[in-house]
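First the structure, which I've put down as structure tokens, then a few questions once you've had a look.
Note that one protein chain is taken out, while the other chains of the complex remain in position.
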Amino acid sequence: MKKFVALLLAALMAVSLFAGCGASGDEGTTPQTEATGSASGDEGTTPQSESTDSANAGSEAPALKIGMTGPLTGSTSEYGLAVRGGMEIAVEEINAMGGLQIEFRAEDDEADGSDKAVSAYNTLKDWGMQIFAGAVTTGSSLAIAAETVNDQIFMLTPSASAADVAMTGPNIYQMCFTDPNQGASAAELMAQEWPEAVIGVIYDSSDAYSSGIADGFLSKAEELGLNVAVDDAAFTADNKADLSTQVTQCKDAGCDMVFLPFYYTEAAQVLTYADTIGYQPTFFGCDGMDGILNVEGFDTSLAEGLVLMTPFDANATDEATVSFVTKFKENNDGKIPNQFAADGYDVIYALYDACVAAGIDGNTPAEEACQLLQEQFATLTIDGLTGKGMTWDENGMIAKDPAAVVVTDGVYVPLG
Amino acid sequence: MKQLLKNKNSRTNMITYLVVIVAYLIMQTLNSMDMLGSSVRGYLVPLCVYISLAVSLNLLVGICGELSLGHAGFMGIGAFSGIVIASLLKGTVQSDTLRLIAAMIAGGAMAGVMGFLIGIPVLRLRGDYLAIVTLAFGEIMKNIVGNTYVGVDDTGFHFAISPTKMRLGEGGKYFINGPLGATGVEKLANFTMGFLLVMVTLFVVLNLINSKEGRAIRAVRDNRIAAESVGINVTAFRMKAFVVSAFLAGMAGALFGLNYSAITATKFNFNTSINILVFVVLGGMGNILGSVISATVLYILPEAMRGLEDFRMILYAVVLILVMLFTWSPKFKEATAVFTGKIKGIFRPGKEAGNNE
Partner (left out) sequence: MQVLQYLINGISIGAVYAIIALGYTMVYGIAKMLNFAHGDVIMVGAYISFCVTNYLGLPAIVSVIAAMGVCTILGIIIEKLAYKPLRGTSSLAVLITAIGVSYFLQNAAQLIWSSSPKNFTSIVTMDPIALFDGRLIITGEVLVTVLISALVMVGLTLFTGKTKTGKAMRAVSEDRDAAQLMGINVNQTISTTFAIGSALAAIAGVLLCSTVPTLMPTTGSMPGIRAFTAAVLGGIGSIPGAMLGGILLGIIETLSKAYLSTQFSDAIVFSVLIIILLVKPAGLLGKQVQEKV
């Protein structure tokens, strides 16, 4: 019984925090500045506070509320924080332009894919979110997607790439390639450029993204008659400490082309080990590989000759990319943005363009915005950081050119 | 009734039931008056699930004294078998409630059977060795379900352990799709069912604790050799508690799985097992009401701390450590004992404030 004294204290703390959030939630725009203040305080000016000020200054419509969920803590927080960083820049830019103002809020879903994801989403709903620009990971997106269908809230995910996400409902759109498509494009590209290659595939069988691409790749490769010598070199999130066995398997099977459909974190490990044992096939990666050149302490010469299909290149010299990269570095302690950040940035702009075209503002109810946005996205064409002339099909999947690059002297050079 | 209330055990049990019922009534009333936000409404079902899990794990850890680090594994088995059963019964059973109940019972049964099967060899081990084996079981379960493909199409029921071996025909539907987990699950769970689950769990566990068997189980925990010497069949009792605990966790898992439209095997990992264990230890070993309360508080706490953004989890860790120190440290215990002793003295003059835990 005595333990309850302490528990009671904890409970009181929880309740007071709870009440604090609830109360400020009613005041509309205030929690925004509060909530982001602590996080982005060290990142310079907060775009949110600007938007709030300008929105309150005039008597016009309140700011449009866009929410996002992603892993902001834990082992995959890297990706969630990148998306959030990209989105914040877009919001900052849009609000500086005047006109339609955006209020942005990100919630942590711990990449959990069930209760935590849904409760992050519910928190945003209580905040008054009109448009949902998440989630970052496939698992969380799948859990939230059905909720958005129910609530009729428009959802444009920056990076959840499983085909099942967009298929959940007509109000769900994707900014990234879907996994099976990406796998198939990779197979087509290989058939075209390296028809003779002996191919090995290493993938993460505990991850939906990785196994989705591997699956798409393998079925397309079978169709195209590619020579796949190793197709079952899988690992899981629990045993990825050792990837040497999988690399050795590919080496022993005589593979001169190794397909790595996973994130750069593990890819850096594969490249390092392959180099140590003097194994030099052509490595072929996907969009998750983007960022490998910017891993702190990574010897970029190991990635020499690496082929990857990425929609974004942080070293590109066009004006939009340069400005984005500069701002991102400013806001994030000099970190170079990867494809996740660029997807996040494009998501906000796509939503902004569609909202302006449809006349959606802070007063439009979420359900109405959802209908209007669906109509807009049927015909919308967007030029963004991750592609030119991007359009969406009736399922909500994106059509953009898969750009393949090869790493030469530490930078991306278009393939071919 | 009066007789019943005199007995301290029954009185504590009554209080436990009452707390849960009152909490349910309050939340349900608020809910029907539409006074709850989406997030609070969203917590209700998972909260009931975690309470049940904590109570059923307490049976194992607190009452039997067996450390289990694989409770989430049973939860996962329950979730996935529940989802498959609920999907298969669609069309044949009309009522959603009946389907949910069937799914929960099936989930519980599957988990119970698994509990029995691994219990046979595993219960020979004790202490930390039992802990590591239950941990191993949880990991095995996660690994297998994460690579399992179960689906149905025109040609019938399909099962495979590799995506390339599994090609469903047109109009086929995956129940479990490897690492993607179960997707497109029909959400059948509701708060009332969650409440009933908690009540059933409490009923089963409290009755087991206060039965003759429960006393035997506690005797085994406190002194196994002495218990054996007076003729208590130690293994049989441990097994019973293990299976019951697994069954209840399976039911809770099924409810959890059917509360979300998608769920992956990775949810049922070591971290989830540990979280449930934290609820149990913080609430007090063998203290059922404690489990209920600590599960509630600790589940809500990180949610309530959302306003802290990036500092949320680090503060949660600090609060967790502090609460553990406050509740368990002998120094603080003495201080609180004096305090609570005085309070008890006010209400029950003439009686010594004894420690009954």
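For clarity, chains are labelled A and B in written order, and residue numbers in each chain start from 1.
Following the convention adopted for this analysis, a residue touches a chain if its C-beta (ideal position, glycine included) is under 8 Å from a C-beta of that chain, and two chains touch if they have at least 3 such contacts.
Quick caveat, the model's predicted, so the values are computed rather than measured.
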Task: Identified contact with the non-displayed chain, of A:Gln152, A:Gln269 or A:Gln371 - done: A:Gln269
Task: Residue touching the undisplayed chain, where the options are B:Leu36, B:Met285 or B:Ala335 - done: B:Met285
Task: Touching the absent chain when the full complex is considered, from B:Ser87, B:Asn147, B:Thr201 or B:Ser245 - done: B:Asn147
TODO: Pick out the residues on chain A that sit against the missing chain.
DONE: 73-75, 77-78, 81, 205, 232-242, 244-246, 248-249, 252, 264-266, 268-269, 272, 276-278, 295-299, 333, 335
TODO: Just the residue numbers, please: which parts of chain B touch the chain that's not shown?
DONE: 61, 67, 121-122, 124-126, 128-129, 131-133, 135-137, 139-140, 142-144, 147, 161-162, 224-225, 229, 270, 274, 277-278, 281-282, 285, 310-311, 313-314, 316-318, 320-321, 324-325, 328-332
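In the analysis below, only the chains that are shown with their structure count from here on.
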Open item on the list: Which stretch or stretches of chain B touch chain A in the complex?
Closed with: 37-39, 41-43, 46, 139, 143, 146-147, 162-164, 177-181, 183-184, 187, 256, 259-267, 282-284, 287, 290, 293-294, 296-298, 300-301, 303-313, 319, 323, 326-327, 332-333, 336-337, 339-340, 357
TODO: Please name which positions on chain A make contact with chain B in the complex.
DONE: 1-7, 9-11, 13-15, 17-18, 20-22, 25, 31, 34-36, 38-39, 72-74, 107-108, 112-115, 118-120, 122-123, 125-126, 138-139, 142-143, 145-147, 162, 164, 168, 204-208, 210-212, 214-215, 218-219, 231-232, 236-238
